[in-house]
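Heads up, one of the protein chains got dropped from this complex, but the rest are sitting where they should.
Chain naming follows the written order as A and B, and within any one chain the residues start at number 1.
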Amino acid sequence: MINSPKIRKIVYGGDYNPEQWPEEVWHEDMRLFKEAGVDIVTLNVFSWAMLQPSEDEYDFSTLDRIMELVKENGLFVCMATSTAAHPAWMAKRHPDITRVESNGMKRSFGARHNSCPNSPTYRKYAPELARRLAERYKGFDNIVAWHVSNEFGGECYCENCAKAFREWVKSRYGTIEEVNRAWNTAFWSHTFYDFDEIVPADLRSEEFSWDGQLRTNFQGISLDYRRFLSDSMLECFKLERDELKKITPDIPVTTNLMGWYKPLDYKKWADEMDFVSWDNYPNYDSGPAYPAAVHDTMRGFKGGQPFCLMEQSPSVSNWHIYCKLKRPGVMRLWSWQAVAHGADTVMFFQMRRSIGACEKYHSALIDHAGRNDTRVFKEMAALGAELKKIGGQTLGTRIKADIAIVFDWENWWAAELSAGPSRLINYCSEVSSYYNALFSRNIAVDFIAPDGDMSKYKLVIAPLLYMNHEGYDERVREYVKGGGTYITTYFSGWVDDNDLVLPGGYPGKQKDILGIWVEESDALPEGEENSFIYKGTEYPAGTLCDIMHPEGAREIAVYEREFYSGTPVLTVNDFGSGRASYVGCHSNDAFYAAYLSDICAELGIEPVLDTPQDVEVTRRENDEYSFLFVLNHKDEKSEVRLREGGTDILTDKVYGSGDLLPLNRKGVAIIRTEKK
Amino acid sequence: MINSPKIRKIVYGGDYNPEQWPEEVWHEDMRLFKEAGVDIVTLNVFSWAMLQPSEDEYDFSTLDRIMELVKENGLFVCMATSTAAHPAWMAKRHPDITRVESNGMKRSFGARHNSCPNSPTYRKYAPELARRLAERYKGFDNIVAWHVSNEFGGECYCENCAKAFREWVKSRYGTIEEVNRAWNTAFWSHTFYDFDEIVPADLRSEEFSWDGQLRTNFQGISLDYRRFLSDSMLECFKLERDELKKITPDIPVTTNLMGWYKPLDYKKWADEMDFVSWDNYPNYDSGPAYPAAVHDTMRGFKGGQPFCLMEQSPSVSNWHIYCKLKRPGVMRLWSWQAVAHGADTVMFFQMRRSIGACEKYHSALIDHAGRNDTRVFKEMAALGAELKKIGGQTLGTRIKADIAIVFDWENWWAAELSAGPSRLINYCSEVSSYYNALFSRNIAVDFIAPDGDMSKYKLVIAPLLYMNHEGYDERVREYVKGGGTYITTYFSGWVDDNDLVLPGGYPGKQKDILGIWVEESDALPEGEENSFIYKGTEYPAGTLCDIMHPEGAREIAVYEREFYSGTPVLTVNDFGSGRASYVGCHSNDAFYAAYLSDICAELGIEPVLDTPQDVEVTRRENDEYSFLFVLNHKDEKSEVRLREGGTDILTDKVYGSGDLLPLNRKGVAIIRTEKK
Partner (left out) sequence: MINSPKIRKIVYGGDYNPEQWPEEVWHEDMRLFKEAGVDIVTLNVFSWAMLQPSEDEYDFSTLDRIMELVKENGLFVCMATSTAAHPAWMAKRHPDITRVESNGMKRSFGARHNSCPNSPTYRKYAPELARRLAERYKGFDNIVAWHVSNEFGGECYCENCAKAFREWVKSRYGTIEEVNRAWNTAFWSHTFYDFDEIVPADLRSEEFSWDGQLRTNFQGISLDYRRFLSDSMLECFKLERDELKKITPDIPVTTNLMGWYKPLDYKKWADEMDFVSWDNYPNYDSGPAYPAAVHDTMRGFKGGQPFCLMEQSPSVSNWHIYCKLKRPGVMRLWSWQAVAHGADTVMFFQMRRSIGACEKYHSALIDHAGRNDTRVFKEMAALGAELKKIGGQTLGTRIKADIAIVFDWENWWAAELSAGPSRLINYCSEVSSYYNALFSRNIAVDFIAPDGDMSKYKLVIAPLLYMNHEGYDERVREYVKGGGTYITTYFSGWVDDNDLVLPGGYPGKQKDILGIWVEESDALPEGEENSFIYKGTEYPAGTLCDIMHPEGAREIAVYEREFYSGTPVLTVNDFGSGRASYVGCHSNDAFYAAYLSDICAELGIEPVLDTPQDVEVTRRENDEYSFLFVLNHKDEKSEVRLREGGTDILTDKVYGSGDLLPLNRKGVAIIRTEKK
């Protein structure tokens, strides 16, 4: 689907479950798909019970008919392996397949994403089903991707997981002595003498709820259990992928990610996937910056390669507590926003709305009314036509960014499990503070992992990067020495990979780079704040106020209140040919906008275009063309002045350099400019 | 107790537990009962452990003495079967009798209402105890009713329940194929191949908590588990009832219901009871409309036949989080309100306040002080005298209503389990919106089940009737065709008995009757609202705003805002000789008052009497007399102008037509008028 030679345009379609409907409906679906410009369907996501009615029996007859039908109708297929929900008979006959919750509650049968990742039954039957699917449908050349399982996630704490965890720990640390060191088990008499004494970190052992947040007594164990669960599920993915690859080595394999989904270390996952795909379900009031940030995160997993927008909702998502309708134009606008950030597909959950069970009030191309004259159908058909019109022009184009934000799952876990200094510590929110300031100015951002290549960027920002992975400070040191600009914040660089504090004062190994020593950090309760003046304007300081001693760095701003009034809150340190800045507290959006604007200006980092508020612009390009995506998120008309001329490929209108581009409410334009 | 030839007045008394006290206290109780005008006691509600000290041993000696004593003292007995709390030895010896909670937690021994309804032990010993009680006390002709168990309720998810559930499912659906269809198991790979694969819908399978509300992944399974639990407990009721009937066929059998108690489908229960009885415990701030609505619901179960007010509190209820005292006059006022809505008894929990365990701070006729000069005792004695004074005049009288509200337990479950479109969906609150508008105008209302007889009514209102039971639309169609007026609302008629969406657009099979098609429904978050103008006044529109297309109906009002501004929110459709109105959103009390007043005026439906706010009036009547109950819920005096003359049977004062009837603070009058 991504980089496939078969695909010549942005594919359009999504999840389709004909097995839930009588066959006469299928033909009506084909007719409506054509009308809407649908050219791809994701099939077979939840059919395990149908495909394998019992231990040794497989029945592909219905799927055969579906496959024939969609092929006849010229549809591409994104082929799922159906292993995201096991059959009821399997749960009954092999109870090891169901999960155990953190409090020890053994699940019976139900829901989905319900298989223990270390269940021998699951690990036997899931790859087996993948293998049989590949074997049976390898001849269908309209299959453009394998979609393994669906939205991997959740947790298990069963005895099989406990055993596998012990093996995982053994393989990570080698000796029990090293485990004791890494987890600091001398604390609270936790010394283990044998791997068999280790138990999962859960509500029965180290974890508990505290003021509504999950806490742990042993960060090291809890961190490793999260790593282990993410790895366990990734192994399940790999088991299926490997079976598929053996038979259809040329069909790319993916699984649909869920954006900033905390439990799984998606960077590690993406490394095992042929291309990245994800499901975008922002809340009705989330604003455009949040999905933009997540799109950029997904794009970053494979160094900027386009990704697949696998799911979004045509209108409402049933699980939101208020299923507010997507307003007219929003579905189209958000579809183009995905493309503007690097998506090469526009896909949905779902093609036809089911009549029973919990997703029946999730929107679909074909509603319960079954009509082609609904608002949603008409909007989708119009988008389908638009996609047909522009064809493959933008496929494979890339985004160029001068700025990278470091984003790290393990740090996310560690920072929020740390047991102090504040319940307000919120990793994604801190990352968003920095991202949003750049987003609002249309400055392109890449997301990289802590071990990502910094050398390509003029500026690297690492908000709240509490965990200094082994070697991370060294990479930053080289980057800054070599002329890079680095910004990091309060509660960064305190600990190693095991959440062990790096001794000698905060921020551990980064003190020399930043030219500071943080002696104390004052956690201000919700509603309390300190303040500082930056370039003549006063901004709030809160969450954590670092009290620091410059050791080489220059003060940019100082606290105005409290006993540490007059001590620095913002610093910059010249280091090698570059410089390293430190933001010692959480502040507000106005501050991040001002601060990052100044730094961008100094570094010569320019916006793609200056626009009115809530008009977003991105640029995708290849060797020949640049495509300017202009997205009006406002509820009224707007306009932007173009720097370069070009053609709006949606309307064929031609604009000259300096022309005003008019935008409807929720309007979109894509200005193609030929490169000189 | 209801329709009993032995009973010549409104019986007065309630729960009495002498077995908790030394025998010398019993005689003091008899003296005080006489002083207070008590003539009935409910005995033996929680004595199982006393009556059956071990597996094969029964000991009725204490109960024998109690029965002799109350008989000597001329008291009627409402005789409970004591099966609402099993003995500790039974829980120890037969653990199957204790329940398992939704999360799998096995209960030990404790509390009450603690027996698994599918426990073989419970189903053996409970009817056995009922049989022995009937056998032993059949000679007591002062027993006027059997009171089976007590406040049936709660839930169980044990293995015995799981087995019984499978049988229940089999008996409902016949084949596993039909189960799969009804539950739409093709969704999420839930296909069952054998009944044995089915498990209870609970926290271990399909259910979970979401933003503080219980949700389910499979509405069909969860709905059926609720049906099953209600039926299981009803079977327990019937097992006891049948034993009692064998021995004392002439003593009516009841069990005390709890009003709008969600877990049990009380309409189905009422069909198995000889008369309806219930326990009325409004919160201190609930206002008079809520208990009125519930009284009317209870009265509706048996087509308007009087019911028994089995319990209410003399003053505080211990389980309220603030045990605010019932103000002077309130106990009397609320007692008469029950009668005004169809009760033929005035009974209380409890006669003497216990000294230990959790109900010791629940109020009683005889307080811990043991005195006859407490405020509560004096108020109760005064009411006792009043009841004696009026005698049996009102017994058996009926209320006549031109309006019916459809109320349905299964719909309640389904609408609130639906997984979208809004967490604000609240069935009882929507029903109350319509009821309260009529209540505040003293317009009589009956409650009927969806299969109830509509033909008697000029107006039938079905608020938020999400579930269109098989055949329901056909009954509505006939009713409206025949000249009836029908009102229904947003989120009505969407699904069938299994919560499967009725295809072809909302509201499914009722589209022709209502003359509309609802394309989309916009769930507005708490605090957001749209608006519309009805007869010159602007009203809010919220919760769910249906966006609809008239297909024959006339617009009465349209939305004022949002992209669906100008589209209809209120419609009316002429259909046959009648008409069907649709209210496409939730609005406010002022709207419901205005709208229903207009409709009542058009239909010639008149208030019993026009009164100042918070003065309630109802009418009960028989062939000879009409009794006007006038209830002043205000904290100050009031007065009402009588349309017809008559005699206040509480004071013997005579009023002429058009006279002003003065009312004290919390005052009551009952004006008897002879029919011409």
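Note that contacts are C-beta pairs under 8 Å (C-beta built on N, C-alpha and C of every residue); 3 or more make two chains touch, one makes a residue touch a chain.
From a predicted model like this one, the values you see are computed outputs, not experimental measurements.
**Q** Decide which residue listed in A:N17, A:T216, A:N468 or A:S587 touches the omitted chain of the complex.
**A** Result: among the candidates, A:T216 touches the missing chain.
**Q** Taking the full complex into account, find the residue in A:E379, A:E410, A:D473 or A:D522 that is in contact with the omitted chain.
**A** Spelled out, the listed residue whose C-beta touches the missing chain is A:D522.
**Q** Using the touch definition from the top, which of B:L214, B:L325 or B:A385 touches the missing chain?
**A** For the chain that is not drawn, the touching residue is B:L325.
**Q** Out of B:T42, B:N118 or B:T374, point to the residue that touches the absent chain in the complete complex.
**A** Of these options, the touching residue for the absent chain is B:T374.
**Q** Go through chain A and note every residue touching the omitted chain.
**A** Considering the whole complex, chain A reaches the absent chain at 103-104, 183-194, 196-206, 208, 210-211, 215-221, 418-424, 498-501, 503-506, 517, 519-526, 563.
**Q** Pick out the residues on chain B that sit against the missing chain.
**A** 17, 19-20, 46-50, 53-54, 82, 84-89, 91-92, 105-112, 284-285, 315-316, 318-325, 327-328, 353-362, 367-371, 374-376
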